[in-house]
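This report concerns only the one structure given below.
Here the complex is missing a single protein chain, while all its other protein chains stay put.
We just call them A and B in the order they show up, numbering each chain from 1.
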Amino acid sequence: MVALDKAETDVRDGVDRETVEAVNAMAGKYKHGWETDIETEYAPKGLSEDIVRLISEKNGEPEWMTDWRLQAYRRWLQLDEPRWAMLHYPEIDYQDQYYYAKPKSMSGKPKSLDEVDPKLLATYAKLGIPLKEQMILAGVDGAEAAPAEGRRVAVDAVFDSVSVGTTFKAELMKAGVIFMPISEAIREYPDLVKKYLGSVVPASDNYFATLNSAVFSDGSFVYIPEGVRCPMELSTYFRINAENTGQFERTLIIAEKGSYVSYLEGCTAPKRDIAQLHAAVVEIVIMEDAEVKYSTVQNWYPGDEEGRGGIYNFVTKRADCRGDRSKVMWTQVETGSAITWKYPSCILRGDDSQGEFYSIAIANNMQQADTGTKMIHLGKNTRSRIVSKGISAGKAQNTYRGLVSVHPKAKNSRNYTQCDSLLIGDKCGAHTVPYIEVKNNSSRVEHEATTSKVDDDQLFYCRSRGMDEEEAVALVVNGFCKEVLQALPMEFAMEAQSLVAISLEGSVG
Amino acid sequence: MAAPARSAEAEARLAGLQLPQSGAWLHLARGAAVSRLRAMGLPVKRDEYWKYTDPTPLTVAAVPVAQVIPGETEGFDGIDCLRLVFVDGVFDAAASDNPALAGVEISRLAEAATQDIHWAHEVYGVLEARGQTPVARPLAALNSALATDGVLIRVVGKVSKPVALVYHQTSTASDAILHHCVKVEDGAELTLLESGPAGARSNTVMEVQVADGAAFHHVRTQGRDHERRTLTHVFARMGNASRFKSFTLTANGALTRNEVVLELIGADGVAHVAGAALGNGMFHHDDTVFITHQGTGCESRQVFKKVLRNGATGVFQGKILVKQSAQKTDGYQISQSLLLDDDSQFLCKPELEIYADDVKCSHGSTSGAIDDTALFYLRSRGVPEREAQSLLVLAFLAEAIAEIDDATIAEAIQARLESWLAAGAH
Partner (left out) sequence: MLEIKNLHVKLEEEDKVILKGVNLTVETGKVHAIMGPNGSGKSTLSYVLSGRDGYTVTAGSAKLDGQELLEMEPEARAAAGLFLAFQYPVEIPGVGNMTFLRTAVNAQRKARGEEEMSAGEFLKVIREQAKTLKIDADMLKRPVNVGFSGGEKKRNEILQMAMLEPKMCILDETDSGLDVDAMKLVAEGVNALRSEGRSFLVITHYQRLLDHIKPDVVHIMADGRIVKTGGPELALEVENNGYADILAEVL
């Protein structure tokens, strides 16, 4: 373990340098704000039972799936949009959205990546995600590839409402790993999907999850069989391209006994003046001795300096550690979106199960983020750890909201929470809203939170050594986030570091 | 705003109580409080602010019965102070000391009906009304509307000894609604003590205006049995370079909710709020604190410790709100509980809401059992287990008790605590 850490530190030192280079090279602000000019097929605007049926039909779903969606839709009609978060945004007109948008060229269902529309392949290439079965590094444009020979990442690329392609499918299948768009899984593995879909996040869970259950169009499905260590990292890359279109993806990951998988998720969208809705659901089922790592670099378009446009990101993510000694680790870097409403949670049901949550949330300009986690300790000897780093700049509001709940039967459990906020400038806000519920005495729960501004002495020290102010801020903020960055897979750590710097551009001076 | 059901409850409660006879200004203040209460309705369990404490025993019209325990000692025996005694929520002049004391003017709220106590116009119900945003506190409005008694204290100098409010319960169904107003004028200083049970059920509001350079020290003891229901609110508003310190010791009581709503308006103010609670069995103890920083360079500190056993519940809801104007704020908050057995629980919501950047704010919260290693260490040195446990409990509470400035009062609190632990009352 020690030796491993050392090696990683060496590499990270390299990463840091490249980060700074990358940041310097990128003068622009949001670098994924371009749009792909492609013909798109839409379902009619608005939401109704007919639209739900249409989505189901487009995906060629069996009847049970259509019924499941319709039930969710009917339930949704009875729910009210939650308003408890510290988020202020204009009322969302759910009838003024497209719920299904797909590139026309995808109608013919390409059989392999070779048949996929070159425009789509080019889109992903431009995002730094070449859809080829070769070494893939989800790195930053212009950054040299870190020395990580042999690291391969399988990618499922979701473009608006549909999956464009999935790499390494065959090779993964050899290991018994199923990695495919959920739309396909519903057709090809109906028993698995039927068994697990909605078992962690029920269709009636909350307003946005219920909406997702009714209208989700695609997403990724992952199944790791018993005892299998997934031979490569899996990733899904979400791209919203079409205008006025909500993206509602659904991810379902099942890790059978003793299996392991590391899963990465990335998201971007073009710059537009009108806000767009994104309501995703991720469900993870983890059996005995299995382990899942789920990392997100969320870089949706954040809107402009005046708060025009941007993605409204309402996401429900939950992992159910069903088996004893199962383990889940959520790592998120939230830099994008105009509105972030997201609480990746861990249900620690199995004895000795473990949940970890590492988060960096950056809000600049007019962004608002209300994000955190829930750790529900149900089993004995369960462990959880929360490390949250919130950074507010500009006129942004950033809230950590979390729950640690230790049930009476969860004897000998432990939680440690560290929740730090950094303020850059005097027009922004940083808020901390933890709920802590401890119902037995053999468990130990510790929570610490701090809020402070970026340290002037540290900035001056950096500048006296020759760094300019933005570079100094980026360095100090990356230091502030270090613990979380270290929890990310290396390629993501690199992208995340540069994102931290880019997201804070214009926040000083 | 209020759901119809909760308005109906409020109306039912109002119907069961009579607006006390008052002089013109007080009558107006009570009327305004009634309107506030009607607009808010009474609190219910599903309210976010009552997430961890069921307000029903405090809102129902019928007073839950509480046994009278004879021979209870007061909290501050042996301390030289001016005693003002209330029995079942009514001032007892015969049992009280002569309220004449240099530097302080004391009058009875019930007598304000006939007197025009000018300064009180700007305090009574006013601080409470300010404290209704951003979070509604309907039961405090109910108190302003219906309080039957209380004291009005104006402090103009350094008072030579503490003023003590001593409460007695003699009826198993007394429903005491007391309302005190304190104004500490520029540079003046007062120590106010409170002890004893105000009634089988009590609802006490204290409004404290601390002017520039003034200091207010508040130490109280409450509880000591298993049946009483107590709700207290302290609303404080602080001027430049003023000081406010409040400490509460609670032992048992079926339900106790202590709210402190404090605004640091002027610059360089210092506010410390602390509490130590010991709960055994049917015990629900809730500290709810809301501190607003508006002035620059202020310091606030919250230290709350609870020792719980036999199914006792401890609740802490504490918030530090730092407004954009409040640069150079130093805010600290710690809430900890020691769970002595597996049935007890600690429910906690420590919040920070910060809109100024040049601040240092932190909070911490822990919950856990007594440190086995420390316990063993003490026992290996010959300290019997019970005694060792008491020592560790005292050590755990020490940080809260250290918040009491006056050494004599701190000793009295410490002695009381030690005797409770020694007697196994806890």
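As a convention for this text, a residue touches a chain if its C-beta (ideal position, glycine included) is under 8 Å from a C-beta of that chain, and two chains touch if they have at least 3 such contacts.
Since the structure is predicted, the reported quantities are computational estimates derived from the model, not experimental observations.
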Contact set of the excluded chain (shown chains only): A
Omitted-chain contact residue, chosen from A:172, A:287 or A:475: A:475
Given A:37, A:114 or A:456, the one touching the chain that is not displayed: A:456
Residues belonging to subunit A that touch the chain removed from view: 9, 12-14, 16-17, 20, 24, 455-458, 460-469, 471-472, 475-476, 478-483
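Following the convention adopted for this analysis, only the chains that are shown with their structure count from here on.
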Whole-Å gap between the CA centroids of subunit A and subunit B: 44
Contact set on subunit B toward subunit A in their complex: 48, 324, 327, 337, 339-369
Subunit A - residues contacting subunit B, complex: 84, 408, 411, 421, 423-453
